[in-house]
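As you look at this complex, bear in mind that one protein chain is not there, while each of the others sits in place.
On to chain A.
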């Protein structure tokens, strides 16, 4: 089983824990109760619990106890042109825990052309060695062919991966064509996967980058100027369209702009199964800093899609998160040192991309969304933990305080006030994109795998204790609806007799013709199978069946084909 017998490298702490007098906050309700944990699991919830002696007891004094956060998007220890991001799995997960996040989901990024499974194994090895909290993995699909299909199958069935990201940007590198997206989505929909997308129009970005450089704009402002938010919104729109065609659940990573968020809410209103993930940076700061005269500072904000220069963006995204139009939050934590960022000192397209945010995520949302009254503490739990657990099919093991759930908990202090600064953060990066922000709310105690990892401001983390948590396919949260729709979407042909009138001569050579789709589509000249098409000689003429995709074939006789009426 997954709860492998990990040695207990931290004997300071008991395996048995009791939280007394807490107010338990789940995504659906809050209530007062004690929580008893043993062996990393929640064993009892209630008043006057009967617990063994010698149990370490934490007095919550009425403070909120929430499910530990799930950061659904990290890039720890990510390789980049022979270097690696400065926060490895140890440093990164430590920062996560310091911020109240007890599980992270990292992205495996195989080099285009190389094996997905090998990359997955590599990431597993890195993470198993160093991670201080539980983790799962998304796998990015950076190229597409038959061998990739087999590997995806394997990853879903054997390796505990249920979410795969494809890129609409990074032309000639990660970027997929519309046809490839269609195939990937079709493939995932059949196997119960979640299609994640990096949404930006890579074609137009490449053009705009060329234009910027030609104009002599080489600094970080060129990054955002060449990636206007319309290009993000356009790609989201396109992805939604393709997902809708293929009946595949869609997950948009890094929602950075108002326009992109609007497309997602619009699509949800139309009934699309789509989830949007704003990140710490887009919820907490904006893209005005790209114009900073301090190159290093400006470069530290470089990420894609970029932060929007519209300063009203964070407030807008927080509002949509509160209203449920956006579903989950990640950090997309991917940090580089100034020296690494300086690879692009003369050309913004060469600046390694990524911002910090794994430590700040929960605190920031609390400050921007809960203290401002946009959302209550239950919604806070939903967007920082529960929804992610549901999408990953980890619910209720993760994302909920309930008997049998993992003992990943946070005692939340709503009164704490602290100022974010690179001087005190747990990341190895020199810059913090939230530098100087004063935020209310913070974790007081963090419990991970039933052990206290943050108490009295001190972190007690152990690299390597983090377990890989496998995610199974067909998460109910997304697939109940997908399955129902699939049953409805059966298409049938209209039963007609063969057309028996005259047929014009035509040439298959290129003609100036807009109806040339003939040459695109497949080889198959389908032979009419009257049996399959529901054609029958009995029965009377049926009325026309108009709209909808559900065309039920009526029993129909041979219709009058050539008459003009």
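The rule is simple: a residue touches a chain if its C-beta (ideal position, glycine included) is under 8 Å from a C-beta of that chain, and two chains touch if they have at least 3 such contacts; residues count from 1.
The criterion applied here is as follows: contacts and distances are computed from a predicted model.
Participant: Please identify the absent chain by the protein name in its UniProt record; candidates are "DNA 5'-3' helicase", "Large ribosomal subunit protein uL14m", "TAF10 factor" or "Dihydropyrimidinase-related protein 2".
Facilitator: Choosing among "DNA 5'-3' helicase", "Large ribosomal subunit protein uL14m", "TAF10 factor" or "Dihydropyrimidinase-related protein 2", the correct UniProt name is "Dihydropyrimidinase-related protein 2".
Participant: Using the touch definition from the top, which of A:179, A:323, A:371 or A:419 touches the missing chain?
Facilitator: A:179
Participant: Quick one: say which of A:221, A:277 or A:406 touches the chain that got left out.
Facilitator: A:221
Participant: Identify the residue among A:124, A:143, A:238 or A:397 that touches the chain left out of the display.
Facilitator: Counting the whole complex, the residue in contact with the absent chain is A:238.
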